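The next block holds one structure in the form of structure tokens; read it before the comments.
Complex shown without one protein chain; remaining protein chains in place.
Naming follows writing order (A, B, C, D and E), and every chain is counted from residue 1.
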């Protein structure tokens, strides 16, 4: 086990089911509907969101791990899934208040909430899959 | 091509993204929350629903088909997907008015709407997948 | 909500990761290896098993449900997943003792353990997926 | 192991990549194009086909199996996959000659080829998945 | 909404079903068959191709988006899917004329066709999945 440690990337997938709508409060309802189409429906629509959290780091010589996935799972649950699952992202989620509930904005907000809790390695990527045809990735500020 | 026709089952998958909540209007809010838990969240949550429509019938000798899938796709689009996609099932969908928006009830309502439009073969099964862990099937009245 | 209740089928998916080997103790090691090939490896191999539990029943008028999926999830967890997850099916699982650990036998044993706990509706099918290429279904005694 | 044997259903998935077109030779090219649309393209199109073969039978007391999946895999390979993989179903496949290359007809032809080779249990279902949105099932003659 | 804009990557998945063969016209048929094996079958074979188009860019403050996915979907449809779906890539696709129809070459050709139509952000990656076991990615010229 005295090999030189290697840089690896480890990913944990979680999910949550939530409602949202695309709506810019500085525009009229007509502008919102013209721009966002059915995504602006005033009674909301929703998705099964899949969330992938990737860390980069060196595997520890004693544990063979970058970060204990049981701990990572718990952090994602407490900081993200418990805040978003079965919620309305426009109405019920304090850390999205005042922001358009687009997946581009959600993915950055998830990064900002998770990063302080990563103990080993560094947060590398947040990937959020909205439907089987759309997803967004964020790698932090460049 | 003079073989005896054979009974086959053909399935088309479509999907829609919608919001809903589980809520019985004859109960108090407390009763709803006690029974349905986070599924009763008053601001709704949502899902990517996958819908599987199965017909049974004999393949036509000239076309080799039970029912033209282009037509079946169009019927499902007009009767179901256009009514449900990016909608709130509790608020926006006339054929679900007055019913609990559970997947058990939605699947029966989809059957009742689609059945008059099946031209060849017979409707055999409606399957509705709510999450990768839950789905409901309905095979019509017995 | 005074519609005639309809018979629907509801399915919950869970999973567990386990080790097993195919081995008949009344045969010699050579017979086991000749018949089961690499599946008889004495140090075991393993799988990510996906388990699908299907109930049939009438949706309740008040809840819109056949059986509360939160309860069904809990029953499957306590009776099945907690017994099998991260276990060796040949060595660690009391209800598989004395039986060949084939998926055909496991699926029947899961049925027998779960059936007494189904409160609403009836158990209809146990499906166990061993790899993306193999699965077994059991519908109870005929 | 003296339990009464139970009837179980076992499924093996295989796949093949093939070209085909929908074309009725008793019709003119114009009729074919009007009816089948782009599926009649004279230079063919193609798919990754997933094939599911389901047997029903009683697990053998000694092996714990309905039929050895290694044997079933070999039979499917020799009778089906080797005939269809990387082939043109309209041009290269003797057992489809003189038939419209629709999935409804292919699935019946696969059943007829496989059935004589099933040693234990009985053939129960052939399922052929053409795209992630279309599939056909055949359960034999009723 | 006055936060500093963040660089995100957004991906849209589309698909098409097509026939092709691997064939180098400067080689003899025997050389082609010796090198490409069954992939050179003169009557073609085919696949369900999944295409992933990834853009990188800054989310717009008003829309919360890098590029409107409805527009991106339309561009991919007009420039790529309508040219390839239900086509024979060797015979029917002008922008592949004179090139070997390998996925390595197709993915570069797709990049070259799409890039002029990306209005917001920059094209980052084209990923083309030929089977569930093979895919190619192209990130543009380095």
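Quick note on the criterion: contacts are C-beta pairs under 8 Å (C-beta built on N, C-alpha and C of every residue); 3 or more make two chains touch, one makes a residue touch a chain.
All of these numbers come straight from a predicted model, not from anything done at the bench.
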Among the displayed chains, the hidden one touches A, C, E
Considering the whole complex, not just the chains shown, which residues of chain C touch the missing one?
15, 17-20, 38-39, 41, 43-48, 85-88, 91-92, 131-132
Against the chain that's been left off, what residues of chain E make contact? List them.
22, 24, 26-27, 35-37, 98-105, 107-108, 132-139, 141-142
What does the interface between chain A and the hidden chain look like in terms of residue numbers?
1, 6-14, 59, 62-66, 69-70
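We adopt the following convention: only the chains that are shown with their structure count from here on.
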Comparing residue numbers, which of C-D, A-B or D-E shares more than half of the contact pairs of B-D?
C-D
Roughly how many whole angstrom separate the Cα centroids of chain B and chain C?
27
Between chain A and chain D, centroid-to-centroid distance (C-alpha), Å:
41
Touching at least 2 other chains, the residues of chain A are 132
Judged by the touch rule stated earlier, which pairs of chains are there in contact?
A-B, A-E, B-C, B-D, C-D, D-E
